[in-house]
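Have a look at the structure below, then the notes.
Here the complex is missing a single protein chain, while all its other protein chains stay put.
After this line comes subunit A, so read on.
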Amino acid sequence: MENLIALLVAAPLVGAALLLCGGSRLDRAGHWIGSLFAVASFAIGAALFADMLGKSPEHRALHQHLYSWIPVGGFRADVAFQLDQLSMTFVLLITGVGSLIHIYSIGYMAHDDRRRRFFGYLNLFLAAMLLLVLADNYLLLYVGWEGVGLASYLLIGFWQHKPSAATAAKKAFLVNRVGDMGLSIAIMLMFTTFGTFAFGPVLASTGATSQGRLTAIGLLLLLAACGKSAQVPLQSWLGDAMEGPTPVSALIHAATMVTAGVYLITRSGAVFNAAPDAQAAVVAVGAVTLLFGAIVGCAKDDIKKALAGSTMSQIGYMIMAAGLGPIGYAFAIMHLVTHGFFKAGLFLGAGSVMHGMNDEVDMRRYGGLRRYMPVTFVTFGLGYLAIIGFPGLSGFFSKDKIIEAAFAKGGTEGWILGGAALLGAAITAFYMTRVMLMTFFGEKRWDPEEVHPHESPKVMTIPMIVLALGSVFAGALFSVNENFVRWLEPVTSFAHGHSPLSATAVTSATMVVLIIGVGIAWAMYGRRPVPATAPRGSLLTRAARRDLLQDDFNHVVLVRGGEHLTRTLVYLDHSVVDGAVNGTAATMGGLSGRLRQLQSGFVRSYAVQMLGGAAVLVAATLLMRGV
């Protein structure tokens, strides 16, 4: 079976190569080819999953050594894959949601004349993402990590004729670069510390390594995760990334790529378990981001940007859970999977709404759409109920577990984290209800003369229905008998947290904040008509509309700071470095100009010099003898 692992990556890679190199003769079939390879990859993944289920939990991990990539002396880099329960979860999520989104894109991109290229990029993304989660060492993981960054860049800027899309792509690329630098330095540090970067030896030998080294590696991995997963302080690119086509936002910037940071931290769990300081930093980043994203999501009128704020916030939950150690890893991944379902579903729903509304994204120009788009309304609604944690749906199970684990952290820290998670849940309920009410309920705020809202074609609605089913049932399926936790336990290890609050108390508290959040949103957007132009709003609202001033902060601190730094450096270069060099050159030039005068070319002046020299020698000799 292990020989199939490489095929998982190869299938979409072949698809990408075909579509990107095939030229325009593939234009008419490009979308079918791309979807076929995505589905093929999913089929292989499903076969491997069925095989894995048949084995005992300890023997489920598969390895495939493909070839030695860079064997130089003591340095050894292999192209080798590892398929364990954690990777398997990701493989199914990536290829499953990926296939659905490929199919959805057939309809969504139907009128785009560069559709073949779009599918080529999507295939490329799948291949890179699968490489990322299947690699058995950090260096190969880094290849996938860069690959998804490239695919993300290409797809955000897919409509490159729009300057805003081109800029957003560049921004995402640059911000990601900061995180990638963290990962590359972490890998180098691993190599100097452990002499290898294969997962097995590195993670097994954390016990015998100095605390300082591990903390440094942990913090660098966290930096990498912050970049890829849009966590504070590297979060600024995600909102702009919504410039890309909506299927891209659903696949890359909601369900899969942005969760790579959670994968990295969970995979490197042994490092973080042995470095409590790095772990504390992870938890802090997660807690701050879950509130940050939620607040931003409350103020956005652009439906995709509101969902982007929500993504940031939900990934904040996962990162926080991953930072809690063995009591949280499994729940982080569980929330990641359920989030993959409902957030991809929500984005596809948003795309369907935009499809029917002439690409309008401003929710203040929606309203009352439930009558015009019943399927979209129901699937979006189920995704909405799942994300706010409505009892019985996916989000309820996974988010509840994270909140419980946060309280179980213990001490003041536990209360702070649990409180933040609860507050986040309330804000989530608020902003998602707001999106729901502004889009599907209330008065029409669009012009019936110009816009003719209609339901999307079947090729788009069927993936939405499948994802909605996942949003409804996945959580319950995972939680029965602690199925998911026991599935992941051999990889991530698991410890039951001891919460100061009983599970019932946490659940009731979650329900109370959920009702409060929904209630406030209903009072603000359901009972009263929504104004078609945004009111001025409070100071916080205005700040949140500007993404809590993250871009202004970056501009003042990094852009201006960088400019000042470079100007100072240029000045120093001109005055000090050039001054020294040019000064030396000028001095030598002047001196040699003087010396040149001696070389007159007149034989007789040379003769005088020789005579003078001889006279000096004689005089010196006489003087020496005299002494």
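Just so we're on the same page, contacts are C-beta pairs under 8 Å (C-beta built on N, C-alpha and C of every residue); 3 or more make two chains touch, one makes a residue touch a chain; residues count from 1.
As a working rule, contacts and distances are computed from a predicted model.
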item: Missing subunit (named according to UniProt) among the choices "NADH-quinone oxidoreductase subunit K", "TRAP transporter small permease protein", "Ubiquinol-cytochrome c reductase iron-sulfur subunit" or "Benzoylsuccinyl-CoA thiolase"; value: "NADH-quinone oxidoreductase subunit K"
item: Option touching the unshown chain, where A:Gly207, A:Gly601 or A:Gly626 are the choices; value: A:Gly601
item: Missing-partner contacts on subunit A, residue numbers; value: 596, 599-604, 607-608, 611
